[in-house]
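Only one structure is covered here, and it is reproduced in the block below.
A single protein chain has been removed from this complex, and every other one stays in its place.
Going in written order, the chains are labelled A, B and C, and every chain counts its residues from 1.
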Amino acid sequence: MRQLCKGNVAVVKGAILAGCRAYYGYPITPASEIAEAAALYLPQVGGTFLQAESEVAAINMVYGAAAAGARVMTASSGPGLSLMQEGISYLAGSELPCVIVDVVRGGPGLGNIAPEQSDYFCTVKGGGHGNYHNLVLAPASVQEMSDLTMLAFDLADTYRNPVLVMADGFIGQMMEPLELEYREPQIPEKPWAVKGTAETRKNLVSSIYLEPDELEAHQRKLEAKYARAQELEPRWELYEAEDADVLLVGFGIVSRVLRSAVEEARKKGLRAGLFRPITLWPYPSEALAKAAANVQKVLVVELSNGQMVEDVRLALDGKVPVEFYGRVGGNVPSVEEVQTELMACMTSLV
Amino acid sequence: MRQLCKGNVAVVKGAILAGCRAYYGYPITPASEIAEAAALYLPQVGGTFLQAESEVAAINMVYGAAAAGARVMTASSGPGLSLMQEGISYLAGSELPCVIVDVVRGGPGLGNIAPEQSDYFCTVKGGGHGNYHNLVLAPASVQEMSDLTMLAFDLADTYRNPVLVMADGFIGQMMEPLELEYREPQIPEKPWAVKGTAETRKNLVSSIYLEPDELEAHQRKLEAKYARAQELEPRWELYEAEDADVLLVGFGIVSRVLRSAVEEARKKGLRAGLFRPITLWPYPSEALAKAAANVQKVLVVELSNGQMVEDVRLALDGKVPVEFYGRVGGNVPSVEEVQTELMACMTSLV
Amino acid sequence: MRQLCKGNVAVVKGAILAGCRAYYGYPITPASEIAEAAALYLPQVGGTFLQAESEVAAINMVYGAAAAGARVMTASSGPGLSLMQEGISYLAGSELPCVIVDVVRGGPGLGNIAPEQSDYFCTVKGGGHGNYHNLVLAPASVQEMSDLTMLAFDLADTYRNPVLVMADGFIGQMMEPLELEYREPQIPEKPWAVKGTAETRKNLVSSIYLEPDELEAHQRKLEAKYARAQELEPRWELYEAEDADVLLVGFGIVSRVLRSAVEEARKKGLRAGLFRPITLWPYPSEALAKAAANVQKVLVVELSNGQMVEDVRLALDGKVPVEFYGRVGGNVPSVEEVQTELMACMTSLV
Partner (left out) sequence: MRQLCKGNVAVVKGAILAGCRAYYGYPITPASEIAEAAALYLPQVGGTFLQAESEVAAINMVYGAAAAGARVMTASSGPGLSLMQEGISYLAGSELPCVIVDVVRGGPGLGNIAPEQSDYFCTVKGGGHGNYHNLVLAPASVQEMSDLTMLAFDLADTYRNPVLVMADGFIGQMMEPLELEYREPQIPEKPWAVKGTAETRKNLVSSIYLEPDELEAHQRKLEAKYARAQELEPRWELYEAEDADVLLVGFGIVSRVLRSAVEEARKKGLRAGLFRPITLWPYPSEALAKAAANVQKVLVVELSNGQMVEDVRLALDGKVPVEFYGRVGGNVPSVEEVQTELMACMTSLV
């Protein structure tokens, strides 16, 4: 079924196809259409939509529904996402699967409602306390808003961990063709959940481990799980990277600008290529190292002051020089701007 | 004046000497003695102590007092600190000075009340949304709990930015001699504050910049400020680093174990040294690169799953191999454990 | 279908039979079994149970569901009911139907969890601001816990007004036979509701009337409705009242003690009778005046410091002397105690 669809709405369509039947949230621009679509569609499939009194309330309801074994989600933008950090840390500590969509707006503080990518640290490094990781997916199209949301639910259950879908205001607000295919959601058994039945009465969902050795053992178990994800789940896309002299790195809306910049550069005889991370955590570090093995320079472009660039530098570990170009406040670099930066990179290579 | 004092109490003594007269918080182990001491001492100097109904309420009161020009602080541990992330992002975005003390406990989620250093990402990378940095200080003794809190107030005013003092449960709970010296607090004029007077009526404290160009300009201003801090404020300590073959890196309570490990190693003929970052942001990257210029290996030890190690690797950029050793859940590595790790490093060098 | 059932559980069974499919609340002794039963049974009939983060949150969710046209309820005890007063005033002002069950415990403040009837003023006179009335029903048995809850839903829809079921801890906690008969719930059309459909998009549910004349007109409309309820809805029960010299007045658990006291008195040759109000608002004042027309004294017994006694005195308007006997804190007067009071009344008549 092909349709023209807004990115934020595509999130909900994907979620429902993935078997999500519960949404708890509080609206915030530019993520509000997600709440609106959830309010409209979830009741139609026998699901629950609830506008909570705050993001703190919402994320704790997500915790409750996840503990009961439901496929559950919420969505927000920066300020709301910040308020959810305690809850996210609890979800990770309790190994509860859930999907959280962050449609990033300008910050810090109130900022504005224009697109940024400045929640990277908050989502990827972990804005809440303690040793944990969120899985983070970065869609670059309306189709991916739906597809990666579906994937997010599967990963959440596979790893019993919160999965974030981090989009930006552009991807959330734009309309593009969306192809939806019905599939029977593969929801695993959750024998650990508290389902209100006699046999699950003994189950206890908690993140508390009072004894140091107990908490350390729990942490080691989490780390083993994270290592597994780092091995199996990195996702990325390459474009004209094979013979590139300069490798552009960017995600989300930025990757679309970079793709055009690659094409423009190639027209001018500059061998540019593109590496687009699809998973921000686990970061596709090996794939990036491999893709950059023969390039002379890497240029990272972000709608931020430079956050993902740290992961790029960690991945390359000094083997290739890394440059950064960022715009913020809702300004998105144009193809021409990127060209100029590319030129500067090339020149400095001479 | 020399006295035996608990780390958490030393924080409050330093704060009062620095001219802090307002505390808004919510108690949480292992930070509760800070609230208790603030409740006891602040009224004695004409100050205000208020236990808010939640950490969300507390950090917003901090915002209010800071906007009015007061030297103000709060303190918490992981779960509470997570709840404060929205407020911290607002404080940073509005360029408001304040001091936030985080006495780290085990996580994620409820975890336990034993010491960890696992809030590093949350405090140093920024757990709230948007492009901002906290200045972060890491005391390693009761004396520093007081001294660095005093420094925190000065830095907060200098940079008009939140400053975090990130301690761990050990440093917070231990008793050591404390030397306090009265000094007249040097509180700068704050012509931007909203003081309830006619001349400050026009002042507006906000983090909202609706136009992209406006927000970008604001962000560039913040970045210039952060660059200044990165140039001027890195602080660190070296111990036996000059001729070291292996450089140990650790902060807080860990640095004290590492110091003993260096001594033990030297007794055995191994040239080990210690680099202790005192500021976690700005990270003393240059100093570290310089200190590590001639070592064969760097061993980072943290009470976490490996968070600061990323900043170490970013600082060294592949020039020196970096190993990591971490304990969590409240377990602190012993000198012997560190010795064993050191040995392993040395051996692998052969 | 006859079964042995707890009063609090009977409430939920009646609610479901009445077509209630939504429950929002926060548990509190001695009302918690209502939440438990709602959590168990509502999902089985496709309904929603939600434990909110506070009673303030819960009553505002009730407002939302009622505005959407659903049959919705909550339950609490004193402290929680007090927190709901703003919401109840809003529901009344917006003419929204809902059912609120108050299982009264000892007060004021925390008091204790033993039965009282001391929320009479709060529920009957109206604890929230403004000119409004709740309809209030006072069950005296497990059967009535179910029957009056069913009636409450019908009255709520008929009058578009909150209806309270005010029980006490005894009625809530006791087990008695319960006879349930399935009936098809008669839920009226609600063209005023905001149902998420195109045709109800224009509907506005609000309690705001900025212009004085507008608000006064709204108030007169409410008053006309209340007058209709006062004419049509008073409910009461008489026992041996026809030839009585002394009329006992009491509701809920007290009425059962009074009934025994009447029997004991009659055995001793004293002509005592009982008037039991079933609706506390509208108060059955006319019926009481008629029943008391020929008695020499009225003795009001309450588990309070004397609250309903005001309505008795207003109903009788000085025509019959009114005495009061009250116990509080969870103490319920025994038949013997009531006998002694009755004797004192009789003696003072001589």
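Note that a contact is a pair of C-beta atoms (placed from the backbone, for glycine too) under 8 Å apart; a residue touches a chain by one contact, two chains touch by 3 or more.
Quick caveat: nothing in here was measured; it's all calculated off a predicted structure.
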Item to check | Touch partners, limited to displayed chains, of the chain removed from view | outcome: B, C
Item to check | Residue among C:Y23, C:F49 or C:Y132 that touches the chain left out of view | outcome: C:Y132
Checklist entry - With respect to the chain omitted from the figure, which of C:A75, C:V99, C:A114 or C:A193 is a touching residue? => result C:A114
Item to check | Residue among C:N8, C:S304 or C:Q339 touching the omitted chain | outcome: C:S304
Next on the checklist: By the contact criterion defined above, which parts of chain C meet the unshown chain? Give residue numbers in ascending order.
Outcome noted: 56, 77-83, 85-86, 89-94, 104, 106-114, 116, 118-119, 121-122, 125-132, 206-219, 223, 304-305, 307, 310, 313-314, 316-319, 327-331
Next on the checklist: Need a quick check: the contact residues on chain B for the chain that isn't drawn.
Outcome noted: 39-40, 43, 46, 48, 50-53, 57, 60-61, 64, 196
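As a working rule, only the chains that are shown with their structure count from here on.
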Checklist entry - What chain groups remain joined by touching if chain A is not counted? => result B | C
Next on the checklist: Quick check on chain A against chain B: do more than half of the interface residue numbers occur in both copies, making it same, or fewer, making it different?
Outcome noted: same
Checklist outcome for this item: chain A to chain C, mean C-alpha position gap in Å, rounds to 51
Next on the checklist: Report the inter-centroid distance (CA atoms only) between chain B and chain C in whole Å.
Outcome noted: 57
Item to check | chain A, residues touching no fewer than two other chains | outcome: none
